Each structure stands twice: as structure tokens, then as C-alpha cells.
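Only a single protein chain was left out; the remaining protein chains are all shown in position.
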Amino acid sequence: MSKGSKHKVKKFGMVIDLDKCTGCGACMVACMSENNVPFKENESKKLDSITWMRVYKLENGKSFPEADICFLPRPCMHCEGDRGHAPCVSVCPAIATDYDHNTGIVSQIYTRCFGCRYCMAACPYHARYFNWRDPVWPEGMEKFLNPNVSPRMRGVVEKCSFCHHRYQLALDKAYAEGRDKIEEDEYQTACAHACPANAITFGDLNNKKHSVYRLKKNPNTFRLLERLGTNPKVYYHSSREWVRRAGDNYLKHEAAKA
Amino acid sequence: MSETQKVSASDNKRKNTGGTTILFFLIGVAISLAVGWVIFPKLLYLKKSQPIDFSHAVHNEAVGDCDSCHFFREDGTFSGSPTLAQCIDCHEDVQGDTEAEQIFVEEYIAQNKEVPWLIYSKQPDCVFFSHAAHVKKAEMSCESCHGEIGTSETLPIYEENRITGYSRNIWGKNIAGIKKHTWDRMKMDDCGECHEEETGDKGSCFQCHK
Partner (left out) sequence: MKIDRRNFLSLGAGATAGLAFSPLPWKLMDDSSIWTQNWPWAPVPTDGEASYVDTVCSLCSGGCGITIRKIGDRVVKAEKKDSDNANSGICILGLSSPQLLYSPSRIKTPLKKVEDKWVKISVKQAVAEIAEKLKGLRKDKLSHTLACISGSSAGTVPALFERFLTAYGSPNFITVPSVKDIYKLVFSLTCGASCIPAFDIANSDFVVSFGTGLLDGWGNPAAAFKAHSILKDNKKQLIQIEPRLSNTAAKADKWLPIIPGTEGVLALGMANVIIGKQLYFNKNVLFDSVTEGFEEFKALVEKDYSLEAVSNITGIKQEDITALAEDFMKAQSPVALFGRGEGSTPGSLHEMMAVNFLNALAGNFNKTGGVYLLSEPDYINWTHPVLDDAAYYNINAKRLDGAGEGKYFLAKHLLNRLPEVVNSSKTSPINFLFVTDSNPFYTMADTKLVEEAFKKIPFIVSFSSYMDETASMADIILPNHFFLERYQDIVTTCGLKPAVGLSKPVVNPIFNTIHSGDAIISIAKALGGTIAESFPWDNYETCLQETLEAKKDVMDKELFWIDESGVSNAFADSSGKFEFINDKTRQTKPYIFVDAQGEKKKYPLTLIRFDSMRIASGYTANSPFMTKTVADTVIKENDIFIEINPKTAAEYNLAERSKALLTTPKGKAQVRVHLYEGIMPGIISMPSGLGHTGYDSYLTGKGININELIGQIEDPASGFDAAWGIRAVLARV
């Protein structure tokens, strides 16, 4: 809002505690169920599998018994770049994706997208997915579709929206109750809400009262490929140095993080 | 001489044909204008009548306000057209003596069938419209988008665009695209226009899309 003072602008983001994440995959299913993410018969073929939230498994590269693994959930990073200049937003020829300066959320409008996939090439996090064919819900299964998110069609790109519709529903409730603001717990993404290990914390990175504000300042917190200048809004926390190093491409003798 | 005669003859001929040419040109223009302004709109829109001839005026008088039937739910979402369950509250049995009500009670209430209302202002699935933000927060009146439907005696014919499948109310009442009232058209640019006026910003995609 150009009229509003600067501190009113929200910047939604996440801090994911990798020490707590167990790699159970609950966030992935919560996301798919919330966002009408399509699925196909052969989901064990990953080439064209769509997962807005995807949990990666990192390995430390050492041999048994020094081997170690760590799970890393990867939603869309909602990159701020330099003042909203996110990698995907700047390349979209259709203005089908934009950066919302009021919330910091990067949108994706399916009906506007014509499927050139420049954004997919531009995204360094592989957070964007293409619908190679029309999604099919077997008879009866279309009943669980969420009306707050529009189902996609073939030929368009889709990605995590930080469950923007949940923000809008929270705002609706606030407006109806005569409020202007929403509390931290009123808007939580499906993955953050579902995480049984409470590893995902979601909130307004600009709001001192929100947990993310405090958590992102922990010295063991890092972001993925920070040095690309993407300025992502998803922070990770790990007490293990090799995990923090895995967050970016460091030279062997280079210290992790500035 | 013969040369000049020839010229003038052809001049004459040209004059004659010049008149008819213009005439034909004007006929062409007239036909096109008639087709474009009169026949085309008739062909473009499929006219559908509502299942029941509903009078907003009568109901408004009885219940007093729009939000008695079109209300906000507790969670802040908007209920839209009333469902049968709401109508039953008053119309368990026939109340008045209109034919429309009799049809409603016999064909829908008695058979527990929802009325397939045609929604004049229905937006496509990719659009998120928050009634709460407009009505509660921005304190806009119902009329600013829905016009005078609330005081109408009878439901207007629903006009469906044969190409797009959308209602004429959304995609432009006036065939020339001239907006006389705020509620004449509800396309994206119309939303943007108002948003720009009111908030100084057209808004981001996700403000209205889902």
C-alpha cells in the first residue's frame, strides 16, 4: 500500500527447523490436499510429478558410519530479490506471476499463464511445475477439491502460493468482525499447520511479535543459494554445519555464510 | 474531338456510377451497422429465464434488508444466493397467492431440490472476490456492483454470452462497452480501475485471483 507507512507492509515468510524435521512428508500431503494439486496414476514416475512442497533428502557425502542425512522441505521461496525483482517474475512475458509488495507473496495466475516455462528455467529452486496434461480426478475424488483454490489445466505452470487463500479467508473473518488486522495464528500455511514436529514456523518477517522474526535471527539460520541475490523468504535452521554449508555452493575452504 | 468526346463520355459514365458507388457504399455501411448493433447482440446472447419469477421488491418489503437472505457467514465468507434450507424458514407452506411461489413450494420445497438460479454476477473460478473486503471494510453498497436488482419486481432475463459462456452482466451490459453505471460491467479492468481510484494501486494478481 503506497499510502500506508512502511512498517504496515507485511512480508510473510517461514523458518524451517531442520533439526526437528523428520522427513515424514506430512507437509507435502497437507499442501496437495489444501491446494488441489493434481496427481496421476503413476506417481512413482517423478518426471512430471507436481509437488508444491517437496522434501529433499541431503547427504553429507561421508562413508559409513560417518554418513548423515538431513531432510529439507522446499516450498516456493517467494524471493524478494531486489525490491520485488524475483527471478521468475522478471522473466514472465504474460504477467502471469507478480510480486505482491503488501504481502511479499509471489503469485501465479493459471488462466493467464500460457506455458512458456521461462519462469521454471529462471527459478533456481525448482519450485515451479508444469502441467503436461490435464489433471484427472478419478470418479468421486473430485469431491474433496477445495473451492478456495482453482484447479489447473494442461499447459500452465503452478507453484506454492503460501496458501494465499488462507490469508484471504483470515482477512474475510477479520473484516466481518470489524477488525483490520489478523493475528499470527489466523493465517498459517497448510504445511506449517500440519507439521507434526512443529518444524515449520510461518509468519510476518516484518512483525516483531511474530515467532519468525526472532527465529530468523538465530546464527544457525541460513537461506538457500543466498549468494544468488534471490533474497528468499524461507529461512532454514540447522545445528549441523554440513547442512548449513549445503545451503549454498561453497568452495572447499570457504567459510559458510558471511 | 473524338478524343474529348470520348473523355467526356467516360466522365459522364463515371459521374453516374460515382453516385451509385457511394450509394452502395452507404448501403454496405448501413447493413453492417444494423448487423453489428442490432442483430449481432441478439445472436451473441442466449436468453435464459430464471426457474422461478422471483420478486426482490416483495421480499425486501417482507424481510427489510438484503443481508437477511444474502448474509455474511460467521467465518466472514458471503453466502450468495440463499439455499433451500433458508427459504424453507418462511416457505414451508404457500404464503401468498402468486403462481411463482406455488411452483417454488411444489417443485422445489416439496421435493427438497435446490433451485438452479442463474447468477448474473458469477465470476469465473479463477477469481476470488471478497464481499467482506468490499462491503464490510470499504463499506460499499450492494448497488455499486449489483445495481437495482434489489428493488426489481421481476427477475431480468439472464443473458449468456455464447462464446464465453459468461453472464452479460459481468462481461458488459452495453454492446459498445460504454459504462453508464458502476455495475454495468465487472471485468478485470473495471476492478483495477476502481482499485486504483480507491487505494491508489491496481493491486497485485493474488488480490483477486486464486
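Order of writing sets the labels: A and B. Residues in every chain begin at 1.
Following the convention adopted for this analysis, a residue touches a chain if its C-beta (ideal position, glycine included) is under 8 Å from a C-beta of that chain, and two chains touch if they have at least 3 such contacts.
Owing to the predicted nature of the structure, the values given are computational and were not obtained by experimental measurement.
Counted over the whole complex, the shown chains touched by the missing one are A, B.
Checked against the full complex, the one of A:Y118, A:W137, A:Y213 or A:W242 touching the unshown chain is A:W137. Summarising the interface, subunit A meets the missing chain with residues 17, 19-20, 22-26, 28-30, 32-34, 36, 39, 41-46, 49, 51, 55, 57, 59, 62-65, 67-71, 111-112, 134-135, 137-147, 150-153, 190, 193-194, 196-199.
Contact residues of subunit B toward the unshown chain are 17, 20-22, 24-33, 35-37, 40-41, 44, 73, 75, 77, 79-80, 124-125, 161, 163-166, 171-172, 175-177.
Please note the rule applied: only the chains that are shown with their structure count from here on.
Inter-chain spacing, taken between the CA centroids of subunit A and subunit B, is 39 Å. On the side of subunit B, the complex with subunit A involves touching residues 72, 74-77, 124-126, 128, 130, 132-133, 136-137, 199-201, 204-207, 209-210. The touching residues of subunit A, counted against subunit B in their complex, run 1-3, 95-103, 105, 107, 109-112, 148-151, 161, 164-165, 168-169, 171-178, 180.
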